[in-house]
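For this depiction, one protein chain was excluded, whereas all remaining protein chains were kept in their positions.
Should a chain be cited, it is by its letter among A and B, assigned in written order, with residues numbered from 1 in that chain.
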Amino acid sequence: MQPDLSAKSLKVTSLISVGQHPKSGRARRAEQDARAVELGLTLSDDQLEMLHVGSGDKTVMRSYLGMGLPKMTLLKQGDRGDAVPVLCDYLATHAPDILLTGVRAESGEASGMLPFLLAEKLGWPLVSRIAEIGEVNDGVAEVLQALPRGQRRAIKVRLPFVASVDNAAAEPRQSAFGPGQRAGINDMPVAGGDDVVRSGWEESPARKKPKRLKVVKAKTAADRFKAATAKASGGGGKVLKKESPAEQAQAVLDLLIEEGVVR
Amino acid sequence: MSDLIRRDPRTEWIARNRLHPLHGEALFSTSGHPVGDVRGPSGLLRKNPHGVGFIGPNGIKRIDRLAIQLGESGPQGGQRRGAKAAVEVQLPLVTVESPDFYVVAVLDMVGGRLTGHDKDVLGQGHKLVAATEGKGAVVAVTFGDSKEEGFDKAGVDRLIQFRGEQYDGYSPEQRVTALEAVERELDPEYWLFPDSIAGGQELGCRLAARLGERPATQAWQVDAFTSLCRGGSQRIDISRETPRLLLLGEECADQIDETRHEAVVIELASVPASLSRIEDCGAVDVDPSQVPLGEAEFILSAGNGIHDWDQFHQAAETLRATEGASRVAVDDGFMPRHRQVGATGTWVTARVYVAVGISGAIQHMQGIGQCDKVVAINSDAGCDMVKRADLSVIGDSQQILAELIRLVESRQQGGAEDAA
Partner (left out) sequence: MILDGLLPVLISVALALLAIGALRRISLWRAGQPESVNIIAGLMAVPRRYMVDLHHVVERDKYMSNTHVATAGGFVLSMVLIILVHLVGLDNSLLAWALLASTALMFIGAVFVYKRRQNPPSRLSKGAWMRLPKSLLSFAATFFIVTLPAAGLLPVNFGGWVLALVLMAGIVLGLGELLFGMGWGGPMKHAFAGALHLAFHRRAERFGGGRSTGLKPVNLTAKILGVSKPSDFKWNQLLGFDACVQCGRCEAVCPAFAAGQPLNPKKLIQDMVVGLAGGSDANYAGSAYPGKDVGNAKGGPTQVITEGLVSPETLWSCTTCRACVEECPMVIEHVDAIVDMRRFLTLEKGDTPNKGAETLENLIATDNPNGFAPASRMNWAADQNLRVMADVKDVDVLFWVSDGAFDMRSQRILRAFVKLLKAANVDFAVLGDEERDSGDVARRLGDDATFQSLAKRNIETLSKYRFNRIVTTDPHAFHVLKNEYKDFYPDGQAPEYEVFHHTTFINELVKASALKLDMYKGGTVTYHDPCYLGRYNGEYDSPRELLAELGIELAEMERSGFRSRCCGGGGGAPITDIPGERRIADMRMEDAVATGAELVAVGCQQCTAMLEGVVEPRPEIKDIAEIVVESLIEEVH
C-alpha cells in the first residue's frame, strides 16, 4: 500500500527512546521506535518530528538521526523523570496528525503503558501494534494491524491518532554515521516531576523463571497413564530410520498437529 | 453407544510403532495392557521397568503397584476398545455464596476457548483470593461468543460474557467501556489480565489508563503484597508492591485443576455504547507462504535434497506452511533469495521448522537457532541437521513428502466429513 500524496503533508511525530541490546545491555536505537521513525519517514519525510524525553544519550540520539532527519526535539529531563506529563504538555501545543510510538520500551519498566496514557490524556483514538499506514483521506487513515503468525487486520481510524508500531512493520533503514553526527538536536529543558511511584521499587538482574513441572495429580486414570508413559522431554531427538515413508510422514504430521501448526 | 468392535487402523499401527509419540496410549487402547508389559519373542508377557510409573507431585517417579488408578476393575482387554479410556473422577465443587469481594480476570479466549495463559491468570486470581481476608470470587470476563465448556474446571466462580456485534473484531473502545461498567458494579479488589499479544495487554493498558491505575506488567510472581515484574528486554526484575491492576506473564501461577467452580453467569445492568473512532475493516487474508520468513511460525524449508520442486510447493501449500530454503536451493535458482534461511539469509524464529533435504551446514544452523522444534527429512542419518532435530525421518524426501501430502489431504477431507 503506497501512501497517497495527501499523506505527504501530514504532520507525524515519532517518539524515540533509548533502547537496549538484549544480550549486551548496551544502549542503542530501540527496534520498535526505529520502525516508528521509518514509518514516519515513509509517510512524511519532511514533516516528521522525532521527539525524545529524557537525558538524551548522545550516541543513541545520533543513531536515530542517522536515518536521515536534519533535526530532532529533545525534551530534556532527568533519568527518573516522568515522561507522560511532559509529552502531554508538548503535544497539546505541537499536535501532530499521527503520533507513533513503540509497543514496549527495551529498558526499565517496559510496561507498554505510554501510548495508552498519551491517548487517554489527549483524548485521541489509539491503534495498537500496527504494521503499516496506508492512505489517509478526509481525516481518516487506513491502518494495517499486525496479528500473530504474520496475519493482518485492516482498520480505519480518525486523525489525529496514536499508534504503537509492531515489530512486523518495515525494518528501519540503516543509520548513517555522517548525517547523524551533523544533524541538530533542539533541546528544551522541561520541568517535569519525578516518577515517585517508581522510586519505591527494587530492581535486580532478571532471574531465571522456574520451568513449570509437569506434575500429575490424582484426577483421572487416563491422565496418570499419559504421564506415566510420556517420553521424557529433553535429550536427543527421535530418529525414524526403518519405518515406511507412510509411517514416517505420519510421525511428522503428528508432531505438527501436537505443536498446533497443522489443524 | 453401540458396543460393536471397530478396528482403528491408525491406532493399530501406532501401537506397532514403538517410537511413535502416541504409542503408549495406542498400545493401551488396543491391548488394554499398560506399556510396561511387552509380549516377548517367546510369547511371554514381560515387564518393561522403564515403561511403568509416573512423576508424582513432588517430582519423584512412582510406580503404582496397586494399579488402582488403572481401572483394572473396569471391563477387561479388548472390550475397552472404543469406550472412553478412563472414568472421569468427579472433582469437588467449590461454591462462593455472596462474596465479599471480587477478583476480575479479563481473558483472551483465542478462538473462543481458554488459552493456557488465561488459565494461569485464573489460577493467580485464586491465589489472590486466598491471600485476602474475606470471601472472594474469581470473575472471568470474556468478549464475543465462546465455545468453552471448561470454565468450571478452570476456576471461574462468576462469569461475565459480553456478547454482540459491538464486541466483535477489534473493538477496544467498546470493551473498555464494558470493563468500566464492571468496575462500577463490582468494584473489584484486583483486575487481572494476561500480558499477551492476543489482546490482554492492550485491554489491560487501556483500562489502567482509563482508571488511572499503575499496573504491574509482565508480572510473573505475585502475592498480595509484592509483585515481581520482568523489565525491558527481559534483563531485569522489578519488585514492587502489588497494585490493583495486574498484567500477568505466562505461568505466573499454577492452574486450577483439583476443584470445580460454579461459573455462575452475572448479567450487568447495562453497558453504554462507546463512541467508536476505530473501524475494523476485517482480517486481511495473508497467504502463509507469503508471510515474511522472520514472522513465520511454521516453515517448510527446502535444500539440495529436493528434486521435485512442484511437489515441494504443493506440500507447503497443503500444510499451510511458509516456504524457506537453504542457500544451495537459492543459488541454484529454485527459490527466491528472500526465502533463504541462515547466516546470509533470514534468522527465523518459527516455532516449527521442517528441513527437507538440508544437510545442516553451520551457516544454515545459525539461522534456525531460535526455532523451537526442528524436524529433519533427510536421506543421510549422519548429517548435522539430524543431530539438531527433535524428530528426524530418514529416507527419500520425495516419497515422504508425497505421503505427508496424502495424509494431510485425507485428514482435511475427514475433518470436513466429521463437521458435516
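Here is the rule we use: a residue touches a chain if its C-beta (ideal position, glycine included) is under 8 Å from a C-beta of that chain, and two chains touch if they have at least 3 such contacts.
Computed from a predicted structure; not experimentally measured.
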- line: Among the options A:G56, A:P85, A:G134 or A:P179, the absent chain makes contact with A:P179
Statement: Missing-chain contact, candidates B:T259, B:Q290 or B:T344, resolves to B:T344
Field: Touch list for chain A against the chain that is not drawn
entry: 21, 23-24, 26, 28-29, 63, 66-68, 173-179, 181
- prompt: For chain B, which residues reach the chain that was dropped from this view?
  reply: 304, 328, 331, 337, 343-344, 359, 361-363, 366
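By our rule, only the chains that are shown with their structure count from here on.
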- prompt: Quick one: in the complex, what on chain B touches chain A?
  reply: 10, 13-14, 17, 19-22, 24-25, 28, 34-35, 51-59, 64, 69-71, 85-89, 91, 169-170, 172-173, 197-198, 201-202, 205-206, 208-210, 214-215, 217-218, 220, 229-241, 247, 251, 254, 257-258, 277-286, 288, 291-292, 295-298, 319-322, 351-352, 354, 372-375, 377, 381, 386-396, 399-404, 406-408, 411
- line: Per the touch rule, the chain A residues reaching chain B in their complex are 20-22, 25, 104-113, 116-117, 119-120, 125-129, 142, 144-145, 147-158, 161, 168, 197, 200-207, 209, 212-231, 236-241, 243, 245-256, 258-259, 261-262
